[in-house]
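Apart from one protein chain that is not included, each protein chain of the complex appears where it belongs.
Showing chain A:
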Amino acid sequence: MKIPPTLSVVLSNLLKKPATNPFPHTDPVPTPEGFRGKVVYHVDKCIGCKLCVTVCPAGVFEYVEEIKKVTLWLGRCVFCQQCVDVCPTNALEMSNEFLLATYDKYDDNLRWLKDEEIEELRAKQGGKT
């Protein structure tokens, strides 16, 4: 019977430090450059060109006719970054945020431009024009 070759590795590992990141006690492993995290939407930059609605494979965007903006629900987002690449005014960008777990799928954290904000914007635009 041969001595298993793993024996020496295993025994020397006993004396080494664990090669793990104890996450809740420390910071998570740093995200790399160009990491595709939660989508951030700058409402004021948006011109309502609907390119993101066309390009999104997951149907995250919904066009709001009256104010010429889009609303987002990230519960469906696949983080492909196509909306960011296609946006002519850089109103969309990928952040580094990836801790997106929630108890409620319509959590505020996963939505941009909520109903009351739409109402507010509409009131403002209605006042201007």
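In this section, contacts are C-beta pairs under 8 Å (C-beta built on N, C-alpha and C of every residue); 3 or more make two chains touch, one makes a residue touch a chain; residues count from 1.
The rule we apply is simple: contacts and distances are computed from a predicted model.
Asks: Identify the UniProt protein name of the omitted chain, choosing among "Respiratory chain complex I subunit 1 family protein", "Membrane-bound oxidoreductase subunit MbxM", "Putative monovalent cation/H+ antiporter subunit G" or "Formylmethanofuran dehydrogenase subunit B".
Replies: From the listed options "Respiratory chain complex I subunit 1 family protein", "Membrane-bound oxidoreductase subunit MbxM", "Putative monovalent cation/H+ antiporter subunit G" or "Formylmethanofuran dehydrogenase subunit B", the omitted chain resolves to "Respiratory chain complex I subunit 1 family protein".
Asks: For the chain that's not shown, point to the residue among A:Asn13, A:Asn96 or A:Gln125 touching it.
Replies: A:Asn13
Asks: Could you list which residues of chain A touch the chain missing from the display?
Replies: Counting over the whole complex, chain A touches the hidden chain at residues 1, 4, 6-7, 10-11, 13-14, 16-20, 22.
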